[in-house]
Every structure is written in structure tokens, then in C-alpha cells.
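Dropping the structure in here first, questions after.
For this depiction, one protein chain was excluded, whereas all remaining protein chains were kept in their positions.
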Amino acid sequence: MLNVGIIGASGYAGEELIDILLGHPQVRITELSAKIEEPCLISEMFPKFKGRLDLVCNQPYLKRTIKNCDLVFLALPHTVSMEMVPYLLKAGKRVIDLSADYRLKEIKTYEKFYQTKHSDKKNLWYSVYGLPELNRAKIKGAKLIANPGCYPTCAILALAPLVALGLVDCDSIIIDAKSGVSGAGRKLSEGLMFVEANEDFRAYKVNIHQHMPEINQELSGLHGKPVKVTFVPHLLPLNRGILETIYVKKSAKNKKTGTDFGAVFKKFYHKEPFVRIRGQGDLPRIKDVAGTNFCDIAIQDSGDSLIIIAVIDNLIKGASGQAVQNMNIMCKFPEAMGLL
Amino acid sequence: MLNVGIIGASGYAGEELIDILLGHPQVRITELSAKIEEPCLISEMFPKFKGRLDLVCNQPYLKRTIKNCDLVFLALPHTVSMEMVPYLLKAGKRVIDLSADYRLKEIKTYEKFYQTKHSDKKNLWYSVYGLPELNRAKIKGAKLIANPGCYPTCAILALAPLVALGLVDCDSIIIDAKSGVSGAGRKLSEGLMFVEANEDFRAYKVNIHQHMPEINQELSGLHGKPVKVTFVPHLLPLNRGILETIYVKKSAKNKKTGTDFGAVFKKFYHKEPFVRIRGQGDLPRIKDVAGTNFCDIAIQDSGDSLIIIAVIDNLIKGASGQAVQNMNIMCKFPEAMGLL
Amino acid sequence: MLNVGIIGASGYAGEELIDILLGHPQVRITELSAKIEEPCLISEMFPKFKGRLDLVCNQPYLKRTIKNCDLVFLALPHTVSMEMVPYLLKAGKRVIDLSADYRLKEIKTYEKFYQTKHSDKKNLWYSVYGLPELNRAKIKGAKLIANPGCYPTCAILALAPLVALGLVDCDSIIIDAKSGVSGAGRKLSEGLMFVEANEDFRAYKVNIHQHMPEINQELSGLHGKPVKVTFVPHLLPLNRGILETIYVKKSAKNKKTGTDFGAVFKKFYHKEPFVRIRGQGDLPRIKDVAGTNFCDIAIQDSGDSLIIIAVIDNLIKGASGQAVQNMNIMCKFPEAMGLL
Partner (left out) sequence: MLNVGIIGASGYAGEELIDILLGHPQVRITELSAKIEEPCLISEMFPKFKGRLDLVCNQPYLKRTIKNCDLVFLALPHTVSMEMVPYLLKAGKRVIDLSADYRLKEIKTYEKFYQTKHSDKKNLWYSVYGLPELNRAKIKGAKLIANPGCYPTCAILALAPLVALGLVDCDSIIIDAKSGVSGAGRKLSEGLMFVEANEDFRAYKVNIHQHMPEINQELSGLHGKPVKVTFVPHLLPLNRGILETIYVKKSAKNKKTGTDFGAVFKKFYHKEPFVRIRGQGDLPRIKDVAGTNFCDIAIQDSGDSLIIIAVIDNLIKGASGQAVQNMNIMCKFPEAMGLL
């Protein structure tokens, strides 16, 4: 049994991690902490865990965490993670960080989009971007995983085959993204109050969202040249789920070839346990993946351009489920263990 | 034209008041204020008013309000109202207070349920409980209206005929009340965040809600003796509307008489513009009254007991619409003006 | 491995059963059928099962079902179940019927509330009402389980200790019940369209709902004398979950004893894996049990009366989860297997 801890257990990602890990046969949760006023049973904080987990959630204290855990999940706001990671790594612990602190390899970009200094450049260098479908080999040996953001997970999986194989014009990518409200985290905010978000729908952070450089970075890696996407996120009046509608032009070399894009995607992902390519005219909806670790993708050929529709559960494949998938890979458990 | 002001324009009741008053042919909104960091156009705060009202919302300043207005609506949290009312009345202004500060005639009850001292006992004495269906005559000559709470408006209208006519056992009243989230006001609270309230339903403040003594007070007045109801409020995952399911035993004298309760209600309310008594088996739902100033009531005879189902829009008949109805009565405008 | 089949796989209960059984380590789903126009993969009907279950859903045909299965779940509309049960039992199959056909022991009551003749009185006699908390011993040896209705599961668990121990006046029980929309099943109906049910809340079938006699029957059994409850169901604008607020007077013998009702409930249910008694002032909400097989109950002492608040997930503890719990008991699997 692997002893794991969660720092940041009080947020949505932390709560979801507990829920998933309680069903994982090779894991024991030995440590929970969060920035709370005083320690309490996790089942007091989340009554749904009553009778399932009798563990105290403490205030963060790294020495205790280091003593109790083999592997640590950080489900923390950005900047808080990078204060803790160096100590955990130094103590020999494996770390899966669900924050943004170790995702962007260019410090300047991080500092611009997160409006703060980066304090741990050394470990940033060693961190592995934890998208198993693209980085499985590196994840196996990693000490520090930067667990991808929710929007980027969906966007990168939807575009990777096209970009990697040079099938599209990478200057033309438009991502119209829609997310449920849990994507914003459990923080008080007037715009996220029930009466504000219910019966409403809105765009926000048009082309300035902090997940945009993350998408750009990973697609650039696949493309071999800088990629800059247009990225417009929207807030859906529902709890969980992301749907992205992606518009992209075919590359010049590809326009006349009659490529079967569905087949390209199926081949690219044919061994993946959590990517499902939908058939012609079979559009994925949020309901198909809510509560699961799947990413469902449909590709619609539209003459000179393609329309790709992809869905994930933002809290699972977009956060905690993917974190557990990374743990499974790092620990040589079956990759889907606890996730189906 | 009557010049009116709203202090507390930034809350849900204030916003709704503006919306209603903009359609009122005898009223001009001349003053808006709220506890905000700096003055701004009301159409910046609520973009839906763009092109409909170009008025600055200021920070509260009573001298200015007194200069600009004939009548003032206070859409403020409790305790804040009673600090302002004495000055407004002294300056000869008519005041309609949507807070709870002038509703409870017994100071002790107020201080117990609102956990604060009452600082304006004098004007409390003169205030009129602004439920037009029961107090129309007093409202006509009032200087200070205590606009009723949302739950009490619905409960009292649903029970008044039965209690006033001695048709039920007043010791047996059970009110199972359900309200949309706007009932809690526009204040930040974790339990009212979208992800918390959406796809959830819960009871709260069982038998300790501050609207219970208000219901007790008004029913006691009708009964001539103290009435104590059982009152359990619940939070519905929707924006606006209240439905109350009320259980009550018939009074001893009434059990065998074959009273037609629907007829009793229709007679009791036959001149009322905003109370609609539904026929046998025709149950009102929130959708029937949302966006209106109506209260719809159905009475189901169930042998020795009655089940009454009543609905209102908590922000209109339960707050701002009723406030305008009171204004119409005070100012001798047609009672339904601006409300149909 | 137990081979199980589901007849009625296309409804909400059938869909939920598949989801639960896919995570059950001792079960293999070998047969799915439903009243559909032509056979299709279950993953075409419900894309969320893609990659998890590659099984054709056929039209019902009992010979095939009998050949393929050891145990059969019937997730069918009432009247359809009782046409199939005799054949399945005759072939030696164990049957768990999620419809209402075998719940009511009095034929007359069934025929009155379901407006149809009962065609299988013989097996009705042998059926066991599948509420494990009260009937575990009988369930162990049963061939035919009448899986309880959703409202009754919640109501009976909330009242059983009080009625069984004579602590309350059984003539005074009022059940104000609220259910999410999936409780109505996957049938087309104008009142259940999104635009109708969203932002609405309504009572329906006041004191005439078909689950009322089921509650009466089981409470009467516990009481030893006929019990008639007042039962008012309401429709909540959410997908899944039931909350019932129950009002009951203490029995004469009990009024002055200072009974600790929370303790009574905890003792009554202390070995139960799926009943959680909440502490003083800790009110359960639908979110606490949604997606689980738990029933959470709070008891509020209110002088001469009690207010009990109970919640379940209508599709799990109120239908498919309880069906699997019954299967586990019948097949001597650990009772919570596949349900935690």
C-alpha cells in the first residue's frame, strides 16, 4: 500500500482526490491538510465522507507530511505550491502538483500571467508536464509532476494529433472553451454566487486567460515552432464539465488529400485508456464524461477547415483523475486503477 | 411625478425596485445610494439598466437624499435602516423600509432573533406592517412602512382567512417553506456559491429562522391570542420564488360543517388585485408567479386537516413589488400601477 | 462470477444499475434488454459506457435472458414486470424487481393506486420487500425481491425506529417530500421538459401519490396497527436526490421522558453500513448523499413533536443501489460490495 497525502484537501480538487483515492485498492490516505482555522475531521468538512474516511484534516505542516507519506498531492493555489515543493523533494517524496506553479517552462510567461515571482526555478527545470497521453515515458521516472490545467488538458488532447502530424495551419487555431463553475475553485467571488451564475452565461478573460500560454507551450513543443492560439473561455451554469469547440484550418499540404481525420485520431490514441474518438456525426456532450476520467473527441471535416469538439470532466481528467493517473504511472500500478 | 430614492440600491431588492419603478408612470427615481467604494453609474453596476437609467449611485448621505426625494425606499440590511429612519422621518419624508427593523413590535423578540439592540423604539411604535391585504387602511396614512419579509408575506396570506375566521386550530400550524437563493440577499457566503447550491437542496434554521416571530406576531393579531407556528425553511436551487406547503388542523367547531374553504378564501380576498385563489386540484407552482406581484393559493381539504399551498416571487410580492404596492396606497396612485 | 441481466436497461434505473455493476468485482453483466426499436450497443445508447461495456442491448426475450443469467434485475414500468416474473422464477432465476408490482401486499390497494389489475397474486405472496435495514433475514433467502420505491425508502428509514419503538403518535405523521426530476423516470412529459421544470418548484399528487400506500403498509407492519400518513411530494429542479422533512408528534407515554432521539436512531441503525445518523444541529443535504447508497438522517426535538430530515439519492439508495445491496445479501457477497 502506498501512503499518500493531500495538501489542500478543502478545495474542489482535494475533495475529488479523496473521493477517487478512497476507491483505489493500492493507496492509503494517511495525511490531509488545508489552510483552515483549526483541525477537524474531514467528514465534518465534507459530510459525504462520513463512514468512509475518519481522518483529521490538519493545518499544513511539512514535517508531519514528510513523515506520513510516500507521495504527496498538492491541491493548492498557485504560489503556495512552490513554497512547499523544494522541501518535499529534498525529503525524497514524489510530488504531484495540481497548481500551475511548475507547468510553464518560461519563467517570464509564468510571471506575466500569474502576476507573481517564481521562487523555485531549479525544480521547475526538472518538473514533468503530466499529460500521460503525450509524456508517459517521462512521467514514469518523474519526481515532480506538473498536473495540467483543465482547459489545456482538453485542448491539447483535441489538437495533438493534428499539430504533431502537421495536418493543420497552426496559426489558425481558435479555441472556444466552456467550463462549469467548479473550474474556478472553491473561492468566494460575487460572480460565482448561485444567483449570478445560474441562468447566465458569459465569456471572460478573452485571450488573456492563464491557461492560454500553457496550451501554446505544449502545442509549440509538438509543432516544433511557436504556436499562438486564440482562446476564449466561457462560464457554464453547471457544476462540472468542459466542452471546447475548436476551429482550425487544414495545412496547405493537407487540403486536397482526403485525409480521414477520425482515423488519424483513432490511430494516434489507439492505446489510450481514457481518450475516446467518436464516429462521424456522433458529437460528445458533457454528460458523456461527467464523473469520469475520459476525454471524448469528435472531428468534423468542413472543407478547408476542421471543427473539433472535445469534452472532459474538469475535476477528474482536468485535475484529480489525471493526478491519480499520473500516480499510477509513477508507481507502476495499472494506469486505470481506481479510475474506472 | 413623485421623486423617490433608494438607499441600498446594490442589493437584489434594490435592483428589483429600480426595475419596477422604471415602469411606473407616476414616479421619477431621483436618488440612488449604496455602501460602495466609490460612486458609479447604476448602469455600470447593473448593465441591464444601460440606456434605461443614467443615474449615479452614490454612497449614502442623508442630506442629499432628503433634498432629492419625497419618498425613500430603504433596501438595507437590518440595523442599518434604524440608523437612518429617524432623520428621514424628521425631515418629513415618507419611508418604506424593506429591512426587518420595524416589523417586530416586541423589542425583545427583535433583539433575540436579530442579535442586536434596537435603537429606535419611538418610530417602531408608529410603523405600519405593510401587508396591504390586511392593513390597507393604516398604510394609507402611514409615514413609515415596515415592508414584510418574504416568507411571512406568503405564510400570512395563506393563513389569514383561516385564522381570522377561527376555522383552524392555531396550535397546529406547520409551515414547510422553500425559497430560491435570492432570498438570502447578495452577500458572499460559501453555502450560496453556485457549486454548493446547484444540484442541492437543504433545510436550514429549523424553527429558529428570524421570519418565524414575524409570522407569529401577525397571526397572533388575527387570532387574538398567541400563535406559535412550526417553521422549517429550505433552500431551492433556483433564483427566485417561494413555495410554502402548510399543514393545519381544522378547529373543533369546524370539523363537521362541510365548509367550502376555497369559497372562504375567494370571499376573503375577492377585492384583492394580487391574491389569486386556485380552484380544486389546481396547484400553484413557482413559475405561475415568478416575475409578478401575485400570491397564488390553493386549499386542499384533507378530512380533519387542511393542506395549503401558496407561492410568491420573493423579490416582488415578497419585497420590492409589495413595497411599490405600499407606495401606491400611500400616494393614492392606483394600487396596481406599475405592477401589472 | 455471477451472471446478471437487466431487463429495462434504457431507463434511468437501468442505466444506473449498469454503472454500479461495472464496478462490482463479483458480477458479470451478460444480458441487457429494453423496449427499443432495434438492438444496439449499450454504448451507443449511453455514450458514457464506451470503452467500458461492449454489449448489445436487445429487445426483451425471456428465453435468452434465462439462458444467460443467474439473477435478473427488472427495471421496468409497473405491469410489465408482473408479466415476466412468473417465467423467470419458474426457470429458477432470482429476480430483483425495481417496479411497484410486488410491493403492495393488498391487491386492492395496488389496483386502486396503479389503476390496473394485478395478474400474479401467487408470486406477490412470496415476494420480499427489499429494504435491507428491516428485512435482511428474509432477503437472504428470497427468490423475488420487491425493491422499494424511492420516497418510501427515505420515509421508512426516517420513521422506523420511532414507529417500531412506539415513540410517536402514528396518526400524526406528515411527510413533506421533495425529489429531483429523475424520480419520474425517463418518459416524455411536458411537465418534465427542461424549460418547465427549471426555475420552478411544485407540489403534485397531494395525498394521492402511489408511494403513500407503500409507506403506510410498511409503517403499519412496524406499528402493529394501520398507519395513514399525510404525504405531499414536490418536484425539485435538480437531477437526483430526495429530501424529506417529516413532522410527527411524540406519543403520550413519551412526552415527558427526555428521550435522546439521536441516540435511539444510532442504536437502531448501529450496524447498518448505509444509514448515517447526524448529530445535533447537523442537517443533511442532498449533496451529502448524491451519487452514494447512503441515507442520512437528522432528528430535531421540538418539544411535543419531532422534525426528522432524511436524504437519499433516489436512483441509488432509492432504486439501483438498493437493488445491488439486495443482490449482495441474496448472494452472500459483502453487503457493501460495489457500493462504496
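By written order: A, B and C. Residues from 1 in each chain.
Rule of thumb we're sticking to: a contact is a pair of C-beta atoms (placed from the backbone, for glycine too) under 8 Å apart; a residue touches a chain by one contact, two chains touch by 3 or more.
The model shown is predicted, which means the values in this text are computed figures rather than measured ones.
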Chain not shown, its touching partners among those shown: A, B, C
Chain not shown: contacting residue from A:76, A:139, A:212 or A:238: A:238
From C:237, C:284 or C:318, residue that would touch the chain that is not displayed: C:237
Residue ranges of chain A at the interface with the undisplayed chain: 174, 176, 178, 196, 198-204, 206-207, 230, 232, 234, 236-241, 243, 245, 247, 283-287, 290, 300, 302, 305, 307, 309
Residue ranges of chain B at the interface with the undisplayed chain: 22-23, 47-48, 50-52, 199, 273, 276, 278, 282, 284-285, 287-289, 291-292, 294, 296, 340
Residues of chain C in contact with the chain not shown: 12, 181-182, 186, 188-190, 192-199, 237-239
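Criterion: only the chains that are shown with their structure count from here on.
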Starting at chain B, fewest touch steps before arriving at chain C: 1
Nearest-to-centre chain - CA centroid comparison: C
Centre distance in Å when chain B and chain C are each reduced to the mean of their C-alpha atoms: 40
Rounded Å distance, chain A centre to chain C centre (Cα mean): 37
Contacts with two or more other chains, residues of chain A listed in rising order: 199
